[in-house]
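These notes concern the structure reproduced below.
After this line comes chain A, so read on.
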Amino acid sequence: MTGQPLIRLENVDKHYGALHVLQDINLEIPQGQVVVLLGPSGSGKSTLCRTINRLESIDSGTIYFDGTPIPAEGKQLAHLRSEVGMVFQSFNLFAHKTILENVMLGPQKVLKEKKSDVEPRARLLLERVGVQAQADKYPSQLSGGQQQRVAIARALAMEPKAMLFDEPTSALDPEMVGEVLDVMTSLARDGMTMIVVTHEMGFARHAADRVIFMADGQIIEDAEPDQFFTNPGTDRAKDFLSRILTH
Partner candidate 1 sequence: MDVLLDESNRQAYLSGFTWILLLTLVSAVFSLVLGVILAAMRVSPIPVLRWAGSMWVQLFRNTPLTLIIFFCYFGLFSTLGFKVSNNITVNNFWLGVVGLSVYTAAFVCEAIRAGINSVPAGQAEAARAIGLTFSQSLTMIVLPQAIRTTIAPLGSTLIALCKNTTIVGTIGVIEASTVMKDLINSNGDAVIEVFIMFAGTFAVVLIPTGYLFNWMSRRWAVKT
Partner candidate 2 sequence: MPTTRRFAVATTVIAICTMTVLTACSGGSSSSSGQGIIEKAKTTGTLTIGVKSDQPGLSLKTGDNYEGFDINIAKILAKGLGVEAENIQWKTTVSINREPFIEQGVVDLVVATYTINDKRKNVVSFGGPYYVAGQALLVDKDSPIAAPGQMDGQVACSVVGSSSASNMEKSYPNVQLQLFDSYSKCVTALSGSGVQAVTTDNIILAGYAAQPHNVGKFKIPGEPFTTEPYGVGLKKSDVAGCNKVNEILAASAADGSYKAAYEQALGDSGLPFTPLDTSLLTNCPKGV
């Protein structure tokens, strides 16, 4: 807030073999900002999102979170990850644990909170995302939309400083996309710092503070949503938008 960005990437490079997936990325994200990463598939937007909690390593450059460089491994890395919530395309709820256990696991095992303290908060979070009735079920008994909302609750239970969403609605049936986006929109309104990789242009237009457009591992455009959607600055963005919006 006070000058220092919550997330800062400096000269970040990454290769997959011969493929240069992230090319000299520089990016600052202040606290409370909602950033949507757009771009054609293979543009590096998912990879960029995953480097921020180091689910992907980087070859060179530095990523700062809350002022300190992200540690490479060990306990410090685990601690950093506990401060950055992550929501995956395929939900990844722990299959052998109930919904409630999924939400409570992190606070109990990572933050070492007492069960009696965690449980009311977990139930409150489930209520907030609208799946309180499913608390004792197993993930496979829930619909995709419900599972993804639980995944958001699970991330929120850690009281993270920022949330990463890696295509959170791509694996959902169309009728379930709305319920997940609603939860994300309300999070955005509450001031959560969010980085969202998505193809949902509606969300980008209405809930985001900033749109970053990537192609071939580079940031091509970095603009406010209105400006990006009405008057994109590059041909590649225009081309991308025309294909998405007419679709």
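Quick note on the criterion: a contact is a pair of C-beta atoms (placed from the backbone, for glycine too) under 8 Å apart; a residue touches a chain by one contact, two chains touch by 3 or more; residues count from 1.
On how the list was made: all candidates are chains of the complex that A comes from, given by their letters.
No experiment lies behind these values; they were computed from the predicted model shown.
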Touching partner of chain A in this complex, from 1 or 2: number 1
Contacts from chain A onto candidate 1 in the complex sit at residues 53, 55, 73, 75, 78-86, 88, 90-96, 105-106, 109-110, 138, 140, 151, 154-155, 158
